[in-house]
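Have a look at this one.
Certain chains of the assembly are absent from this excerpt, and the rest are unmoved.
So that you can tell them apart, the chains are marked A, B, C and D in the order they are listed, and the count of residues begins at 1 in each.
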């Protein structure tokens, strides 16, 4: 289904991604971990064609998406949604409009310029928001929402694209633990229910372990680990992060262990 | 994230209604704007001596005449530059002095009319209105009145521009003041400092980079204003330009020389001030 | 060839509103004769009218002799002079008058040596062109700083009078018909207007110079207009004093005998004069 | 110990501060000193004409009525401000002008004084605290009872002209006429001229009283006479104000519409070609550097006098200003939003529409509205050159220096207009930015 072959990206002398190769044969939830500068973001950005690769191929359903141009490239982008760490919404526009941006590639230029979207798109956008538990904020401006809510709007925009793949670049790094959990739960549910492939860059090992079916570890642009969460031992993690023996996972953990907090989150999920 | 009391029961209908309303308002605003523009244009076109579409092909006639008159006499240009340089200096001086005096007055006015800083809080509206009026009176009006009383020359222009500058900068400065941190002022008051001391030591250091940047911008505007006032007899380069331009064919070379002189001055000061301001902004960003 | 509107430019020593009012009847008459709308424009200075005529955005105007010459030099094909104002005594001229403040002790150009001399508008015949030539010809170099301490343009006749009266300049030139008494500011002209407005007291001013007679400015029509339009407007204007003296009084800005035909030949000397003071 | 070092360094710091604290003002003072002489301020006091200022001030709140006696025919005419439009019809006069049986005219002044315009081409005026002034035209000379020397400065006498100014009135005797000006406070004929049937009637009377003009209803008639008042010409003034606003509006909005697409070409992060960007930037500098007034002169050849020329001049200058401001705003946009839109596969134009425009619109709107207000003022000045709007009326009225009350009227209107635009644009700015 998805094959990455010797994918390489160089910025001048600096190789951000170095001959990365792997294969995915069925929709799954993949976590990419690695320390800052390892090339995780660059990899996702190449996949979404926000950045051009220097070398290598990226086959999706047999087609090399790195060769696509113009309308075909935009078609691929709409099949391959991206979720950003900083949400990258249009803060001054309302939530539904932001979600509707997911349809831009499919709709006519002129109509969208005047914000004219078909009614069924609007309904679907609200359905998606409802599914993510933020339909009540549909008419608000994106900037008026909390970080977790904004990230869920970003996920809604991604879903609106009806993509085959969802890429998420550190989707929870700007969020507090409670919101982080809400967002990761949403992503997981999308994978479980819709069967879409989700590839997420993650900062924290425990999140990767808890939510992913497969974990890829990167270091200095190269893939140094590719396995199941169970294979991801502390020793392996030390290798990935290039850390010494004093490495402790808890330092990077975002999991909420407090039973009270978990209860609050449950309540909140029901309320919104 | 509790249930908001006004959360709609039917988010779809609610949003669609909102959307329809927004579209309606947006559409009306847009239509109104287009209508105003189109009808305004047609009205202006109708009231003008020459129509827009007839005039368009002739737009370059005047510059062409100027060029035709100047090109054969290119050799005379450096001489003209020398002749008119003193007038240019006068124009720049008018702008500089009026910016200086206007800025000083503006600092006082703005401090007196900023909430939290004002010496006499009750008089804030008075000072504000006063600045509004200073700002609203076109320089040309003040200059003409003063020319009547003081006679021609740079002083009426300088006073006219200074008054306007005081109003215009006063408003900008008081906006800056409003964002100033009041904590140092309170700190200074607590040691028993007088009003003047707490303003000078507590507010001015905070806001002076912004003041300076606005004053530079204003200086640039004032160079133009003082050139313009020359058009109505307040001396400087504008006066020379108007006389040369009005004479027309036969003295266009002088007009071109003066124009070049003035234009270069404006561009130089424009670049200079944006340079200084950029430098100031980046030094502010780049730590202490 | 049809025209859809007729555009009249007016200039003079009155403020814009008064000019509009005193020429409204004239405009109405033209409208009636041509059957098209007539618009009246009151540019701020001579140059405004010149540009309008050159650019074809003004169809007819009363001009000064010098500004007509300027227009002619810029484009000989732009306009043709058709009529001129004839004074009550039959002449078609007026004078440039040099004057100074009585208490300054200046009584002649001699006394102005090293002092400040004021012209009006650069496009004015009596306020600049003729005095600059005739005074120079009389032996007083008009380059600033040569004979006079400084030579400036005040911007217009009214400004010159005020400037002399205020002492901003030591001597200046303006126009008058040269008839009547000095203490009234003559019968008509810029001085008379200033006296009537209470701006100056003629006791405080003295005359120091007078030019040769200057031809009145012509009523010009744009050459490119259809011949029948030109004829209709010319005829109508020529008959104005006979048919509607009140209106003619407003158009001529004072009493006059008639509007009589004139040709370019009348202004050859002015054209030459103007060319001689250009670079 | 370290103290001395610390003391020394602190002393050094303060010495430097003091040098700056004194140096900067000193430089400024030096410059001002240079200006003091360059602008010839010492001579200014001598040149300043405070009597002009007094005339001006007095004239702004008062008007004068001319009583003119023609010394050839002996006719007496009364006219407000000496204007034809303010003339009392032949044979009528205000109640303080009293023709006597012997052909003299008695003119009553305030404070019980009076001036007699005598049939023998002369006048008699008893000025309190000075004495009786009597003057007469004898042949071509003016003779009076005044001494040759030592006259107060409110009397100006020569054989051909005698002028006396005192207590709200002025009399001038020349060979051709005897003229008396009497000053009154207020703006006379502001509502109705003398020939209007409504002249002299109060508001209440017009609104509620009996019908004054049998041909017209009171309100309609009064409005008509007021609006077309030939002296103050309110309708024309209103049109001139509107024309000024029109110039400002068309110029500003037009400039914004032209500048927006061009700004994309000159913003570092959007420019398709660096050479093009450089070119567009210099074009902006040029448009801005040439002032609107010069554009007006350049354009007046092609478009002639009128509001369109003014609007186009504003448009050209402001295209330069907006171009610069907009491109700066564009260079400051947040790339994340654009990337977010781009990641959905949006077309470039959609990226601009949703990634860029929403970010820059608030900046744009507020700049445009700021300019709209300041252009109202510029349009006043431009109108003075291009021949349109309130600016022309104002400058012409000032230059001809006839009616300072008219000038005052225009100035007040201009100030009100600019202040109204200021608050209107402020209101709109708050409104739009909140709603955008």
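One rule holds in what follows: a contact is a pair of C-beta atoms (placed from the backbone, for glycine too) under 8 Å apart; a residue touches a chain by one contact, two chains touch by 3 or more.
Just so we're clear, the structure is a prediction, and the values are computed from it rather than from any experiment.
Per chain type, the number of copies found in the complete complex of this structure file is summed up as A x2, B x1, C x1, D x1.
In this text, only the chains that are shown with their structure count from here on.
Any chain touching chain A that also touches chain C appears here: B, D.
The highest number of C-beta contact pairs joins the chains B-D.
For chain D, the chain whose average C-alpha position is most distant is A. Innermost chain of the displayed assembly, by C-alpha centre distance to the whole-protein C-alpha centre, is B.
Chain B and chain C have CA centres that are 37 Å apart. Our note on geometry: chain A versus chain D, Cα centroid distance of 64 Å, whole angstroms. Between chain A and chain B, the centres computed from C-alpha atoms are 48 Å apart. Within chain C, contacts with two or more other chains are made by residues 7, 9, 41, 47, 51-52, 54-55, 57-58, 155, 159, 162, 166-168. Contact of a single residue of chain B with at least two other chains is seen at positions 47-50, 55, 58, 61-62, 65, 148, 151, 153, 232, 245. Against chain B, in their complex, chain C makes its touches with residues 7, 9, 39, 41, 45-47, 50-52, 54-58, 70, 73-74, 121-123, 152-155, 159, 162-163, 166-168, 274-275, 277-279.
Those residues of chain D whose C-beta lies close enough to touch chain A in the complex are 336-337, 339-347, 349-350, 353-355, 358-359, 361-362, 436. For chain B in complex with chain A, the residues that touch the partner chain are 1-4, 7-8, 11-12, 14-16, 18-19, 23.
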